[in-house]
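So the structure is just underneath, and the comments pick up after that.
Left out: one protein chain. Kept in place: all the others.
Coming up: chain A.
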Amino acid sequence: MGYDALRVFSVFSPESWIHMVTRDRILTCLAAAGFLVFLWYADSNFSEYSIRILNNIAIFIVVAVSYNLINGITGQFSLQPNAFLAVGAYTAAILTLTPEEKLRSFILEPLIWPLSDISLSFPVSLLAAGVVTALVAFLLAVPVFRVRGDYLAIVTLGFGEVLQVIANNLVPVTNGPLGLKGLTPYTNLWWSWGICILTIFCTVRLVNSSYGRAMKAIREDETAAQAMGIDAFRTKTLAFVFSAFFEGIAGGLLAHLITTISPSLFTFMLTFNLLIMIVIGGLGSTTGAVIGAALITWGGEVLRFVEEPISLFGYYYEGIPGMRMVIFSALLIFVMLFARSGIMGRNEFSWQSLIDLVNKVVGRLRGGA
């Protein structure tokens, strides 16, 4: 810690490193308390629409942060989110529905036993969604990472497509194209943001550990990482399975937020959206993933108007469905061409950098006045 302490020491005030840690802890606690108050206020005062957006933001942060772990931190290009969200959503939904609800929903063919008789609580179902998705990820990882992971993108992409077919045709489990309806809307601000914060916490801890360093070393130079004794297969598998676990849980949250799921919800477009989020936020930065997810989810709502008819100054605009996706794609291309490191680059949030930023802005304003 010695040199860290010295560096921080030199750029900030004559306090000891311990003071810095204490200050950061206090700031973190204050921010957390402030956020709790905000959630509590939002929960009872915001419109249903706003609350839904807040929930969406939390869920997409979960997915973006875990997706960034394999894509940005470990550097293995993967196209998994739609597939893993689907696995998680279906798992959780099938588990929370009561036997009577299942009987009513599955009109084409009844749900196979024993799934038809099972009914679990929401938290247990979420956990199961995470575990099942992690297991699926493990089964995919073994063959892919055994032969140097270059096929990961193709395999995950293909897996997503195969899942579409399965979801549409394995009627006794998924209810086919009809999907699963009438789920209880368990997902509220507490659940979504609770799990969001838990995901960020776990990811940051992992990334800052020796395992995280090993992941980054693989991203930087896989052969050199192996030459330092790092088992690339294990490390990549760890990153992939870890991210799948949280994506599965996010799928469960999503299902119980929108209360109706069907195969059409989990197309490749979903993955494309996630990719835009992590690239715009800054590939390799957890902070960037959070910002990207929040920005794109919120921006998607704000930009809704471009797909709706409006008349402005006597002009009538019909609105073009899918226009938002065009805007986001253009944004992605722009970032890829002119601002490759996105908003955060590979930097992470720290209180010190925030304080420095505020000082700088204040200094500018003073200087300008």
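We take it that a residue touches a chain if its C-beta (ideal position, glycine included) is under 8 Å from a C-beta of that chain, and two chains touch if they have at least 3 such contacts; residues count from 1.
In this text, contacts and distances are computed from a predicted model.
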item	value
Choices "protein-glutamate O-methyltransferase", "2-oxoacid oxidoreductase, beta subunit", "ABC transporter ATP-binding protein" or "2-oxoisovalerate dehydrogenase subunit alpha" - which one is the UniProt name of the chain not shown	"ABC transporter ATP-binding protein"
Among A:L39, A:A167, A:A225 or A:L332, residue touching the chain not depicted	A:A225
Chain not shown: contacting residue from A:S209, A:S264, A:S329 or A:N359	A:S209
Those residues of chain A which, in the complete complex, touch the missing chain	1-4, 7, 202, 205-206, 209-211, 213-214, 216-217, 220-221, 223-232, 238, 242, 346
